[in-house]
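My questions all concern the structure below.
Only one protein chain is missing; all other protein chains are in place.
Coming up: chain A.
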Amino acid sequence: MATLAKDTLTETPDAVVVRFAGDSGDGMQLTGGQFTLSTALAGNDLATFPDFPAEIRAPQGTLFGVSAFQINFGSREINTAGDAPDVLVAMNPAALKVNLPSLKPGGLVIIDTGEFSKRNLDKAKYDVSPLEDDTLAKWDVLAFDISALTIEAVKPFGLGNKDALRSKNMWTLGLALWMFDRERAPIEDWLKSKFKSKPEIADANIAALNAGHAYGETAELAGPIQQMSMPAVESAPGLYRTITGAEAISLGLVAGAQLAELPMFFGGYPITPASAILHHLARLKEFGVTTFQAEDEIAAICAAIGASYAGQLGVTSSSGPGIALKGEAMGLAIMTELPLVIVNSQRGGPSTGLPTKTEQSDLYQAIYGRNGDAPMPVVSCSAPGDAFECAIEACRIATQYMTPVMLLTDGYIANAAEPWKVPDPETFEPFPAKFLEEKNGEQLLPYKRDGKGARPWIKPGTEGLMHRIGGIEKAVDTGHIDYAPDNHQAMTDARVNKVLGVEVPDQEVTLGETSGKLALVGWGSTFGPIKRAVHNARAKGLDVSHIHVRHIWPLPGNLGELLKGYDTILVPEMNTGQFKTVLRDQFLVNAQPLTKTSGQPFTIAELESAIEGALS
């Protein structure tokens, strides 16, 4: 797209990518979040990518302390947070250094010169100030002293310099709101409610916001930027809000428990990037939710298993390393055939890996990562809004089939926001859980299976149904301890077949044809970039289709046949080729890997060039 610079902008583009970057103390995530809200309210489609440092309080001004928030918004469908920014806001030298390489050639960079002191330049490892040499020659530059302008704007409120400078992000937001012709009122409301108890801080921030906005008008007259107004996107009628993946999972779990007509028990332990789910659910107690912050990951899942045993919907959540710790307990839930939802917000691994960066490298762990033949359904979320439906689906499978279910999401989905059409709960299909109330045979048979292969759920406290369960192999039907060879064979088969028999909708082609030269087969958060890349390639007349798989285990029954209709199958994923291996194994198809493990999502350009490569 064209930049916003006056001399090059010929027409309003259909999408713009803006990145706010600053020190982690500069409040860039807040700026981005509020800009997102204003974008949504303006009716644009959008996708965001918060990119923050792993350190809680990285030393100020350093390269590793840079925090950024990218948003892609437009008057058309938006699938990703955008490859390269059209506009970069750099609040200090380090932010400029880290983010400049990704700025589109000819793009606009807005710089706070107030932070370009010798000291900060040193910290950012600039020998010469980039404002003084030709570092910025490729781009349009709007450099001015935002710090001083902010201090000036909030002067009437009598804040010290340090406090005054905290409003810098609101000044910048004001400028951004002006650039895209946005309303300031919703942000003002938000500031007033955020600083309800400190009205002077709210007023100072509002003054900064207004000053930034006013500056835009003046700069337009004199400087390189001009205002643009992005038309709203065509979208289905209805009520909308923005939602992050972590929120959507929490809401989906609440909805799932309600549809199963069960109270929910959530056992968690703090871990990045999964903790947000625990935090959300801790505030939803009125929905019959109990949250329990356990002493460790193992206790978190074990307590959830205990709660499921006692008749609630047990849920636990973590990220890769924590999921590894839960492995043995997952086996217990599989053996005792109790419902359980396990959410994995994947991050870069192995070991501690990259806690704040995204990856899809826990797929093997989800499908296979337990001792013994321990089958478990796996559902994966593609985007924040989709996570809501996937969470309901996980609750449905868990309670209907008496099994633990792994729900895969990742750090990108957890933190990213998108507009979400608020669903009407009336339209959800309930799946009430049933408990055994009386003996299901002459004697009680805790492992007698129904047509779906599920055993009955028996709550302690039920008259006359006392029985014992545990992790030792169970006898068919009676559930007594039984090590006999034939019995273990029969029970292993029963567990495997139950999971393979989970009803999964047939696979549809997400975009394109049911056969052809090339299919890009994806799962999880690669959904957005793959869809956009395939869309672009098809617009150029290329024969390529997109197949996005939500049900990772069991796989949709028709997937194998569908895949055989394409000459080439390319599987883009943020790991070293795990889903590719599963597809090869399950369907004996020649699935080809397209892998990326940089901790960053695929760019559309990367995928487009892979498509062109595969078709040439």
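The rule we apply is simple: a contact is a pair of C-beta atoms (placed from the backbone, for glycine too) under 8 Å apart; a residue touches a chain by one contact, two chains touch by 3 or more; residues count from 1.
One rule holds for everything that comes next: contacts and distances are computed from a predicted model.
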Missing subunit (named according to UniProt) among the choices "ABC transporter permease", "Xanthine dehydrogenase YagS FAD-binding subunit", "4-hydroxybenzoyl-CoA reductase subunit gamma" or "2-oxoacid:ferredoxin oxidoreductase subunit beta": "2-oxoacid:ferredoxin oxidoreductase subunit beta"
Of A:Ala307, A:Ile323, A:Val582 or A:Leu607, the residue in touch with the unshown chain: A:Ala307
Selected residue (touches chain absent from view) among A:Asp296, A:Asp493 or A:Glu561: A:Asp296
Chain not shown: contacting residue from A:Val128, A:Leu239 or A:Ala539: A:Leu239
Residue of A:Ala15, A:Ala58 or A:Ala255 in touch with the missing chain, whole complex considered: A:Ala255
Footprint left on chain A by the chain that the document does not show: 37, 40-43, 186, 232, 234-242, 251, 254-255, 258, 263, 265, 267, 282-288, 290, 292, 294-296, 298-300, 302-312, 314, 328-329, 331-332, 336, 422-426, 459-472, 480-481
